[in-house]
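Here the complex is missing one protein chain, while the rest keep their positions.
Let's look at subunit A:
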Amino acid sequence: MMMIQKASLRRRKSIFRTSIPYLYVLPSIIVMGCLLAYPMFYNLYVSLHRWQLARPDKPFIGFDNFKAVLTDEIFMKVMTTTVIWTVAGVLLQMLLGLFASLYVDERRRSKGVLRSLLLLPWVLPGVVTALMWSWMLQSDMGILNYILQSLHITDHPISWLGSTTHAMWTLVFVNTWKAFPFWFLMLLAGLQDIPNDQVEAARIDGARWLGIVRYVKIPHLTPIIGATGVITTIWTLNYFDLIWVTTKGGPMDTTSTLPIYTYRLAFEFFDFGKSSAMAIVSLVLIGIICSPYLRAMLKSIKE
């Protein structure tokens, strides 16, 4: 009798022991399962139905939402805008971050001050960045137009955010102002990691500043540039706050990027079906962009 009890107790104990690791991950699985995984499948479900807030019935319509979204005349416009916003934005952020990090890395006394200074835009809340710049970019009383006019660079006030030709590029520049510090930070960390004797050796061999940057520093930064490039591409592609607060995608949809358009489909036109289809298009797009990064990460996990 005692023996059996003991054995069952031991078994119960060992069941408890093997379940310990699962107990630890359980809370995260519950939260992510209910609020990430389930919604993602629900999104797929919604995208296959005609799901509009104005209509009570939600019939299954197969891929009609996808067809409607992809053949919509605005779709190509949104894709083009998204590509310009993302590619130009990331390239500008990278270049500015590279120059800033190269400059700051060579400073001695002012390094700390410059680093804090350059990180400020990145810490500034997105909504505040947006309202601050839209205040400065006002066409009639904005400080930027005033400065440009008093320096005689232009003779009439420019409508930075209100014109279809300027709005997109204006926003790309504002976003570069806000987002380049992340590049700066990552590249600076990489530059500080370069052994000093490598730079010295190159200098003794007669390399000038540009040569050292080109043949010693840049090659050392390549892996960081790759990883940061993927991260900032996803962030820029998905970035919503700045455009939403300043232009809401206007004028005439010229600043409508994928997330803005997806959001408007749902909460301005109340067409949840089309919006969900659009969201899946974004998901696929991001999956494609990330695939080399994800593959590299998967390889490192398995090791």
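Simple rule for what comes next: a residue touches a chain if its C-beta (ideal position, glycine included) is under 8 Å from a C-beta of that chain, and two chains touch if they have at least 3 such contacts; residues count from 1.
Just so it is clear, contacts and distances are computed from a predicted model.
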| item | value |
| --- | --- |
| Chain not present in the shown complex, as UniProt names it (candidates "Cytochrome d ubiquinol oxidase subunit I", "Carbohydrate ABC transporter permease", "NADH-quinone oxidoreductase subunit G" or "Pyruvate dehydrogenase E1 component subunit alpha") | "Carbohydrate ABC transporter permease" |
| Residue touching the undisplayed chain, where the options are A:25, A:91, A:201 or A:218 | A:25 |
| Touch with the omitted chain, as defined above, among A:78, A:92, A:212 or A:280 | A:280 |
| Touching residues (missing chain, whole complex) on subunit A | 18, 20-22, 24-25, 27-29, 31-32, 34-40, 42-43, 46, 100, 103, 107, 110, 114-121, 123-128, 131-136, 141, 143, 146, 150, 177, 182, 185-186, 188-190, 192-193, 223-224, 227-228, 234, 237-238, 240-241, 244-245, 258-259, 262-263, 266-267, 272, 275-276, 278-280, 282-283, 286-287, 290, 294, 297-298, 301-302 |
